[in-house]
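Yeah, one chain of the complex is gone here, protein chain that is, but the others are all in their spots.
Entry: subunit A
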Amino acid sequence: MDWSVILSDAIRSGIGPVAAVYALAAIGLNLHFGYTGLLNFGQVAFMLVGAYGVAASVSTYGLPLWVGVLIGLGSSVLLALLLGLPTLRLRAEYLAIATIAAGEILRLFYRSSWAEPVTGGVFGLQRFATEFYDISPIPRDTYGFWLVRFTSRDLWALSVAWAVVLLATALIALLVHSPWGRVIRSIREDEDAVRSLGKSVYAYKMQSLVLGGVLGSMAGMMLAIQNQSVNPDSYDPVVTFFLYTILVLGGAGRVFGPIVGSILFWALLTFFDSALREAIAAGYISPDVISAPEVGAVRFALVGLGLMLLMIFRPQGLLGSRKEMLLDAR
């Protein structure tokens, strides 16, 4: 059993581009759920329209990448408005139902044969982000520290992704500590009280939904660009549940919650994955108990177990305040 491989895998995953993508999408979800109290169960839909905005613009229509980015951002604003207009005046549950449904409808729509000329259907779209890698200032080589190595391509992708995550975090930090943030945090607590004091709750919820959705679409774009490919089936509802897991791990309603949560989630997931495979290969675990193909499922069970322990011993998440948590319980 090679511990250096396990550790290397875990660290690579925790600071890798995918963790950054999930952190960014979770920052958007944190604005929705952690600060405004909006139950958005379809954050993946925003990622989907962002990813396809880039992919289809470049791949299908031959537009430059930056135009694709703008189209992706525009689609997410449109999606937020479409979701919010009918549901934000209603009770919170309706948004939850509408968003989870919208996510699945969009996925099925994008993979349908009808949409295939634009979206590539079940085959998706590939190689639309060469422009992104062409402008990389990092010379071809491998880079790293201690046990961890990244190719110049991955290093470029993850640097840009984490830079965007830090910018988004700064934006959220500024916003939630402003009077605007005070209004949305108040809406989370009791929207009737906010209404009775002369604030248009509907307008604030809509702003929050759009802004968080835009962050989600940026995460989708980064994921598409990193993989140089999009496929509708990688945008299934489970992604949103991972995002909630990340949020709960790190602490909802905390500025750095999504970052801490995402790093930890991916590092743990990969740690269990790698450790189980190593243990099976070394014969510590009999293939009759867990066989190699089952590792993928077992690692999620272990993360789930970890989440349960967290709920029992630290329900507010790693960065949350226990005092605040207890107030919520009344």
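Following the convention adopted for this analysis, a contact is a pair of C-beta atoms (placed from the backbone, for glycine too) under 8 Å apart; a residue touches a chain by one contact, two chains touch by 3 or more; residues count from 1.
By definition in this document, contacts and distances are computed from a predicted model.
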Chain not displayed: protein name in its UniProt record ("Protein ImuA", "dihydrouracil dehydrogenase (NAD(+))", "ABC transporter ATP-binding protein" or "Cytochrome bc1 complex cytochrome c subunit"): "ABC transporter ATP-binding protein"
Full-complex contact with the absent chain, from A:L83, A:V194 or A:V295: A:V194
Residue, one of A:L171, A:A279 or A:L307, that touches the chain absent here: A:L171
Positions on subunit A where the hidden chain makes contact: 171, 174-175, 178-183, 185-186, 188-190, 192-201, 207, 211, 323-324, 327-328, 330
